[in-house]
Structures are given as structure tokens and as C-alpha cells.
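Structure in C-alpha cells, see below.
One chain of protein is taken out of this complex; the other chains stay put.
Our next item is chain A:
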Amino acid sequence: MNNLIILPIIIPLIFGMFMVIFRRRIILHRALSILGLAGTISVAAMLITQIQSKGIQSLNIGGWAAPYGVTMVADMLAALLLITTSVVALFVLIYAFKSIGRDKEEHYFYPLFLFLISGVNGSFLTGDVFNLFVCFEVMLISSYALISLGGEKGQLRESIKYVLVNIIASFLFLIAIAYLYAVTGTLNMAHLSVRVAEVGQDGLMTAVAILFLLVFSLKAGLFLFFWLPGSYGSPPTAVAAIFAALLTKVGIYAIYRFFTLVFYHEPQVTHLIIGIMSAVTMVLGAIGAIAYMDIKKILTYNVVVGVGFILAGLASFTAEGMTGSIYYLIHDMVIKALIFLIGGVIIAIAGTSKLKDMSGLIQTHPYLGWMYFIAALSIAGIPPLSGFIGKVYITQGTFASEYYWLGAIGLFTSLMVLFSVMKIFMNSFWGETILSEEMEKGTTKGVMLPIVALVMLTIALGLGAEGLHDYVQIAVEGLMNPSLYIEAVLGGNGQ
């Protein structure tokens, strides 16, 4: 029992609810949201040290023993994602202070932002399938409000698609939960793992597993990403950045949790399907990123490629592949937030997202240009930046499990990703300066701090990969060995 686990969900929720009461006190909103995220960062750090020394932590809510009540579980993977989420959210929030605008701030931007974080944290920490559904909904309903906040024509159009796709995905989730409950008679993840291992994963179980895969693929943008480019391109920069950094990652986390803890008995079926889906996702995403000449479109297709690459590590189902995926997951959260923020600044300065209408920004904004360059190298996985180590391990994992085609596609699409982000760099920063400083539509004032901080973070994650290795190893051990998780949640019960 560890009451700390509930705090990352409750802190943002309570702070958000408190802020709703004082609608016009914007300074109070800003202060409280920073305080709330700082609180979750410190709780996540404490959780990491506890997990390192004492193993996986769990909390039975209301004192109902697992598997009868709702259980919250913090293992190393969840804790690492938790701290990355809070840090990235903090920087995006600071970016939002200057860029989001008074109108949206008064229409509950900060409370919605914190509710979103609360849902994301809840999804990472929950140990119960139905509770996972509820946390997904908390996250999604906040995201519906955030994506349509401002109410411009394009935004409304895209938010209708986004809401509809996610409502249908939620129905499929409920259907999958109903089937799972009918077959196993439990919803606690650890207990599920025990029961599935006892009765064996037959055809029916595998079918349920694939239904879950379908649901989480819709949320993560794995193969079923048709809704993603439109809806991540329409909201304001800060919102798009937090969506790109966090929302797809929650889906990825859910796929990881299910296919390492519960449905791991038939990897030649389920994990092969994940592998094929991730290969197709990488290829289609890379084609999209190359084809467009629009910053927003290129960046959203890069999100898609990232999702495919992370799940290639799971498809390999080896310790190397998992290590790589965890490194890459952390890297991807940081780098997607960073590149969306820089892209947003470029668009704000040029007043357009079309690459043809901008050129020569390096003359007036050298720092922004070089930071974009570092981010672009990092996204493609050039050493010593943070993307490198993850790419090496994932590729190693796919080769170890003899999915050579998957590793090859991963490496090939990395080149295409590099080309697509360099295309933005060359078109917007190189060439003749057509925009004098007076003609610029926006400024970089006040938004450089979070960008610099995230650039530092990607460099630090690359150079300090060795220091992170111990924690990642603990997380991988937990993923490859479900009995650790089961032991921590159930203790002796229900075996």
C-alpha cells in the first residue's frame, strides 16, 4: 500500500477544479498550474526512487483487496512516463503563457490542460481495465474541449471528426471489456494475467486481444491514423504540442501493458500483427511527411512514424527491443513537444504554414534556427542526441527476433524522416530573407525559454543515456517478467 500513487491523478484534478471557480484570475491560474505540475514531478521522482529500492508499488483504493477493488499500480515504466509527462507538460504550459491568448485563458484553458494531465497520469497508473477506460475518457473529454477551444471553422470541422472517431473507439473498448469479462470473469490486470495463463490463450482469447489492439491502435494512431493529421494540425500550437507528445503515447502504453502482461502467450500471432501494423504505419507516415509542403502536415506525419517505430520494439518481443522502446518513448515525448513548439514559432513568425511562402529566417532568428537543427537531428536519431540509443536498441531487437524487414523499414523511414524535417529547415531558414523584422507576424519573445529547456533535455537524454539505463532495465524486467507485477498486486491472493 502506497498512498503516493494516487497523488499524480488527484493533484491536477483538484487544482483544476479550484481554478474553475476563479475564472478571471489568470495569474492565479498560471501559478496554480505550474504548482500542480511541479507537484506531480516531485511525486513521480519519489515514486521512482521507491520503485527502485522496493519494487513495484500498488494501492488498493478504499482498502478493498485486489482483485475485488480498483487497484492503482506504479511500476517503473509507468513512473518514467509519469515524470516525462509532467516535465513536458510543464514546458508546454510555459509556452502557452505567451502564445495561447487571453480569450482562451479565460475560457478555462488551464483547468482543461490539468484535467488532461490527470487523465493521462491515471491511464499510466491504473491496474484495472475498466478504470483504464474511465481515465481514457477523462483525458479524451478534456481533449475534445481543448481541440475545439477557440471555435474557428477549421477547428470545429476537425474536432467533429476527432470526437466521432474517439467515441466509436470508446464503444469498441467497452465491447472488448465486456467480452474479456465474460471469458475471464475479472477486470484486474494482474488477475487477468493469472487467469489467461491458467486457461491458456486460445483462439477466442486471441480474438479479444486483437479487438483490444484495434481499440488502442485507434487511440495511438498505429495504422488507424487517418484521423490524426487533421486533428493535430488544427488546434493552437501549445495544444497540438501536448497532444502530439502525450495522447498517442497513452495508447502505446496501453498496448504495451496488455501485450506484455496479459496477452503474451501467442506472440507469433498478436505480436506479428503489431509488427506488420507498425511497418505499414512507418511507411505511410514517412510518405505523408515527404509529400507535404506544409509544416503542420509534415510534423503530424512525423508523429505517426514515431508511433510505428516505438511499437516495432514491442513486436520484436525481446529485452533489447523493449529497452529501445522505453528509451524511444521518453525521447519521443520530449522531441515531439519540442518540434511542435518550434514549428509553431516558425508559423507564428511567418504568418503561414506553407513552406513555399517562407525563407531565410536564419538571418533574423539564428538561435531558433540552430535549435530547430538540433531537434531535427535528434528526431532522426543522430548520435549523441536522445533518439539514437532507442533506435539502436529497437533495431537490434528486431534483428534478434529475425524480423529483419521490420528493422530495415525502421532504418529506412528514419532517413525519410530526416529528409522531411530537413526540408522544413532548408525551406524556412535558408535562402534569401524575405521577411524583415518589422513585417513579422509574431515574435519569439517569451517562448524561447521552454524551447531552450527542451533542447537541453534532448541533449541530456542523449548524453546521459547511461545514467538512465538502470531505471530502464528495471522497467524492462517488469515488462518481460509479468510475475513481478502479479506478485506486487495480488501478493498471495487469487493465485
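To be clear about the criterion, contacts are C-beta pairs under 8 Å (C-beta built on N, C-alpha and C of every residue); 3 or more make two chains touch, one makes a residue touch a chain; residues count from 1.
Convention: contacts and distances are computed from a predicted model.
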item: The complex's invisible chain, by UniProt name, from "3-hydroxylacyl-ACP dehydratase", "Transketolase", "Multicomponent Na+:H+ antiporter subunit C" or "Transcriptional regulator, LytTR family"; value: "Multicomponent Na+:H+ antiporter subunit C"
item: Touch with the omitted chain, as defined above, among A:Arg25, A:Arg157 or A:Lys441; value: A:Arg157
item: Given A:Val134, A:Val269, A:Ala453 or A:Leu468, the one touching the chain that is not displayed; value: A:Val134
item: Selected from A:Leu4, A:Ile26 or A:Ala145 as touching the chain missing from the view; value: A:Ala145
item: Absent-chain interface as seen on chain A, which is shown; value: 130, 133-134, 137, 140-141, 144-145, 148, 151, 153-154, 156-157, 159-160, 163-164, 167-168, 170-171, 174-175, 177-179, 181-182, 187
